[in-house]
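Note that this complex is displayed minus one protein chain, with the remaining chains in position.
Which chain is which? They are A, B and C, in the order written, and residues in each are numbered from 1.
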Amino acid sequence: MLFERIVSKGLAHYSYLVGDKDSAVAIDPRRDFEIYIEKAASEGMKIARILETHRNEDYFVGSSALAQATGAEIWHADDQWEYEYGRAAEDGQRWKIGRLEIEALHTPGHTPGSMSYLLRDADGISWILFSGDALFAGDVGRTDLLGRDRAIEMAGLLYESIFSRLFPLGDDVIVCPAHGAGSVCGESIADRLWTAIGIERKHNPRLQVRNKDEFVSNQTKTQPEKPPYFNMMEKVNLEGEPLMERLPTPNPLSPQKFEALAAGAQVLDTRTELGFSAAHVPGSQFIWADGLASFAGWYLSYDQPILLLTEGNNPEEVVRILIRERYDNIAGYLSGGMLAWHMSGKDSRSLKTVTVQEFCRAIDQSHEAAVLDVRSDEELLRNGRISGAQHIHVTQIPERHKEVSRDQEVYIFCGSGMRSTIAASYLEARGWENLAVILGGLSGWKSVKCPVVR
Amino acid sequence: MLFERIVSKGLAHYSYLVGDKDSAVAIDPRRDFEIYIEKAASEGMKIARILETHRNEDYFVGSSALAQATGAEIWHADDQWEYEYGRAAEDGQRWKIGRLEIEALHTPGHTPGSMSYLLRDADGISWILFSGDALFAGDVGRTDLLGRDRAIEMAGLLYESIFSRLFPLGDDVIVCPAHGAGSVCGESIADRLWTAIGIERKHNPRLQVRNKDEFVSNQTKTQPEKPPYFNMMEKVNLEGEPLMERLPTPNPLSPQKFEALAAGAQVLDTRTELGFSAAHVPGSQFIWADGLASFAGWYLSYDQPILLLTEGNNPEEVVRILIRERYDNIAGYLSGGMLAWHMSGKDSRSLKTVTVQEFCRAIDQSHEAAVLDVRSDEELLRNGRISGAQHIHVTQIPERHKEVSRDQEVYIFCGSGMRSTIAASYLEARGWENLAVILGGLSGWKSVKCPVVR
Amino acid sequence: MLFERIVSKGLAHYSYLVGDKDSAVAIDPRRDFEIYIEKAASEGMKIARILETHRNEDYFVGSSALAQATGAEIWHADDQWEYEYGRAAEDGQRWKIGRLEIEALHTPGHTPGSMSYLLRDADGISWILFSGDALFAGDVGRTDLLGRDRAIEMAGLLYESIFSRLFPLGDDVIVCPAHGAGSVCGESIADRLWTAIGIERKHNPRLQVRNKDEFVSNQTKTQPEKPPYFNMMEKVNLEGEPLMERLPTPNPLSPQKFEALAAGAQVLDTRTELGFSAAHVPGSQFIWADGLASFAGWYLSYDQPILLLTEGNNPEEVVRILIRERYDNIAGYLSGGMLAWHMSGKDSRSLKTVTVQEFCRAIDQSHEAAVLDVRSDEELLRNGRISGAQHIHVTQIPERHKEVSRDQEVYIFCGSGMRSTIAASYLEARGWENLAVILGGLSGWKSVKCPVVR
Partner (left out) sequence: MLFERIVSKGLAHYSYLVGDKDSAVAIDPRRDFEIYIEKAASEGMKIARILETHRNEDYFVGSSALAQATGAEIWHADDQWEYEYGRAAEDGQRWKIGRLEIEALHTPGHTPGSMSYLLRDADGISWILFSGDALFAGDVGRTDLLGRDRAIEMAGLLYESIFSRLFPLGDDVIVCPAHGAGSVCGESIADRLWTAIGIERKHNPRLQVRNKDEFVSNQTKTQPEKPPYFNMMEKVNLEGEPLMERLPTPNPLSPQKFEALAAGAQVLDTRTELGFSAAHVPGSQFIWADGLASFAGWYLSYDQPILLLTEGNNPEEVVRILIRERYDNIAGYLSGGMLAWHMSGKDSRSLKTVTVQEFCRAIDQSHEAAVLDVRSDEELLRNGRISGAQHIHVTQIPERHKEVSRDQEVYIFCGSGMRSTIAASYLEARGWENLAVILGGLSGWKSVKCPVVR
């Protein structure tokens, strides 16, 4: 028997590969799909089927490509949409995988046609539920993706799916969802890699409600953000583009070529927040590599080529993450990085950073300074507000950046200093000059005696 | 600076990757080309050019595919042929690679337009000669590929190329040829991974001649064999087929499916000679994995699909070797190998093997037994003939197998027992019944007291 | 958070590594421990603690070595024994791992002091139970290891541990046991990699009893075998030997040296059953690599050096498995394998193999042939007996081999032909001459029309 969870970091996306005897099933495969083939092949298994839990909106599903590479058949959920490939799975449909069996359960709510898949073991025991974006550890799927109008309807559907369809499976069914902690698909997914129906029934905060109305009301109270790239994903996931056999290898570029191409491109710098602060190509956008899955969709356009600036000559991991969100237009990377840039006499910019000690002294002395807090609403609630700070979530900076003062020194704050640097790089590229990033962010600040008001 | 020799075992083919600063050159790249891109990328280098030393006949050149994947320009030799891609390199043409320089030297003889390439280092010193199939360690390229008619002409050209063009470069130029010991492209290449002009001038047996006539006479005396697949390679190497981005992953097949497909396919068994002897699928052809590059071209047809039978579920290395000779039509492999075959109740055949001790006793007792020696002419000369044995080189078995006796027990002999098993499997599949392979072959036999007559 | 299950194949042993923030806990680590350090280090975590669930008897625990390499503290169970290292964990004891917490639960039965460990997540939810050898998927730990005298007492303790201590944790607690399907520590562990309390409560065949008496009665009805090496393991696991930093690299030996050393050694051949059958070094013991963890303990002595004969020059994986059972005295391996053996003129033996078709014909013709069935009692019950066959389980062959007829041809049978070859090689080395292994075993045989009586 083969059971593998394939984790795509950043997205906190979990896909699964389950096999027995000589055949295997991939559930919600990602676009850089070679890992499924390799793992199945090493067990002598052929990927016979691909199951989708729903039309994903946060990454580019690899079903179509994997099917082209392996000949597997695709079963997708959400049959009310016009998929251009595969067939629609139906509630109650069953497939054999060697001695195992998988059954489709219609669990609408996140999307109208969301499917969960129940895996029975060789003895016919209900063993694992692949719950897609219906049920997470400590959270449930968002129900707002079809718009405000249908949010109440969708929340109601999700309530029924979970309470009437999943709970009856029994407390002891193990639950393997499509996302873990850190995903944009659930606001507060708990840090359990897998969970059980009973654990969620008893402890999931979203499910501790008296009735459906309370669940729906809670569900529509908060409004998680929807990154602009979701629209692109929803579109391409219906189309199922042609096979990308091999991860593209971007061109190494000399500083001269890089500079020449930069005019018509967006420069993405994925080094550390400190390396970026010390020196960067003017106009470049900072997003650290592990933050790329979460923030690329808010900051990068699909219309302009991307130029990469990484540490070392090894952009592969970054390319992999971009490709998953279908940023295919990667024009190259700066060979030799910033050292090559400086050694060929190119000018660079730096970004001011301050430690919490320095910040504490600075705000003590200067009442003119502005503080910009780019944390999420939820973090503000949980960890406290900064007195007098302007609050714009890092994902809203591109839309609302004009609200940030150009006249004062602006100290930018997040939990650690990473997201602050994203925001600062965006503002700097658009002309802001008096910016400073707080190193260590709120985490660091708590250790010094400076005012935080909850 | 980057210098890499990429060895394709079996073929004993050497390709090279040379780079400096941000660009690199690949010389005679193979079809499974990802290795060049990976090595160049890890140094931040772009493959800017591909140089071919000649229209290769023993493997499918990867130039066209690598160029499609990287945008590199291709320079081929042998411009009198009608290449459908790239441009013809000219004698004296020079290219920069960072601080290095490469110059094309026209060295005809193996083919009419063969090129060698001289690499000068950053100080302009003549450093390394990529000699293609013109000059090997201890041997020279064969000059018979254009046919008997032109063999004298070609041998004369090769003499001039080596004596008038390469020797003047100086004894101290290091020589990196396109093949090492074990290649079918040189009969007796020495076991030196690289050599020097002076070493070859003084020690290469082919070059210890008084004059051109003696060289030509020697060169046309022996007639190395030309595997049937050479014709296919010569053809496709002019065409430069579309990109194969990723090594194909053959389908795992159940014993039932394997048996069903076997009817219209050629079954290739690449396990050990012992595993094959103990039990194999009836009708299958044995060639051990490391012998595949040398013998596939004599035994496998391009017209029928190939079914693989390997040890374990890991046919990748075998596929890689087949793909290099453009055996693209691989229908799958037996998942679970012979164990799965037997466990589903399928019948198998065994092949008799005898140790040299047993053989010694057998020939003592039975004067009826025939001995078939499948070693090469050269081995017979070097290591002695077996008294009374029939001699057919392993590569000639498909053409001459009818000469082998069907009435007697036939003991098959080679150097070790490996090639004997190739021949035996071929004969067995065509109805021969009294075959026995000598384990250890002539090497083993020398240790017992049995008659070998030189 | 870090959660890793480390699987030692063959033994079907599961150890675990759990970490959060900067510290990690290893549970029941194996002797080749580098994997724990590497995985923890890649997350920036230090292995702060090692927890043992019980004094293991089926492999050499790596606690002592891992503690020496990392400085971790060791907590062992079974404090009534005289451990020479670490400290005894106590029921109810708790340890923090970052935001997580682990609690020791005394669950005696398999051994008197067996501990389970309950992991609570960052929210304090009871999440995962590391159940050691108390509770498996579909089975429970054996309770006979302290001898017949105490078997009833121990079975009673296990009943209380499971019913009174583990069931109350709740159906939804996920269970991670110390062994999976294929282990000698549970007769019929199900093929679920992990399970849940509720799944076991409802479906585990051992737990579907009316009361404690029935449980105890069932538990003492069957008598699983106890391999001789268990005694060695129990002893060394108390002592906790000095650190073996690096997996030993055995010496490659020429055929001459191999033969010379073989006189005072036990030759272990881990190739395929077919390769072994075709030719092997006289006197050698066959156990295929993946069967080594299960069968080495029955066939290999601790008193003689081991000489390895593997396919290829890559004995690492075999050494790793032997080391886990503390077969440290590995004198070398045959460089170049059987090919080198035969090429230096050494004699070898072969073992007769027959397909099920051949066997069917043979038993039809000859009523003289004996059949030896080396499957387990359980398999006989489940899959049927062979009419007239002598039955000795493969593990009992060393003890009972004299019961096997020397006068008749003996056809040896197991499920597939693998274990038959173990038995045959043992008998052959002790002088039996008329042996034949049935390829495909009972699995293959079922497909032909020959008499099987249930």
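Criterion: a residue touches a chain if its C-beta (ideal position, glycine included) is under 8 Å from a C-beta of that chain, and two chains touch if they have at least 3 such contacts.
Just so you know, these numbers come straight off a predicted model, no measurement behind them.
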Key: Of A:338, A:372, A:392 or A:427, the residue in touch with the unshown chain   = A:338
Query = Which of B:127, B:163, B:302 or B:432 sits in contact with the chain that's absent?
reply = B:127
Message = Going by the contact rule already stated, which one of B:82, B:149 or B:191 would touch the omitted chain in the full complex?
response = B:191
Query = For chain A, which residues touch the unseen chain?
reply = 271-275, 277-279, 311, 338-339, 341-348, 350, 353, 355-357, 415-418, 439-441, 443-448
Inquiry  = Need a quick check: the contact residues on chain B for the chain that isn't drawn.
reply    = 1, 3, 121-123, 125, 127, 138, 170-174, 190-199, 201-203
Query = What chain C residues would touch the chain not displayed?
reply = 22, 34, 37, 41-46, 69-71, 245-246, 249, 251-252, 254, 313-314, 316, 335-336
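One rule holds in what follows: only the chains that are shown with their structure count from here on.
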Chain pair, most C-beta pairs within the contact cut-off = B-C
Task = Could you give the separation in Å between the centres of chain B and chain C, each centre being the mean of its C-alpha atoms?
result = 44
Remark   = Among all residues of chain B, those touching at least two other chains are none
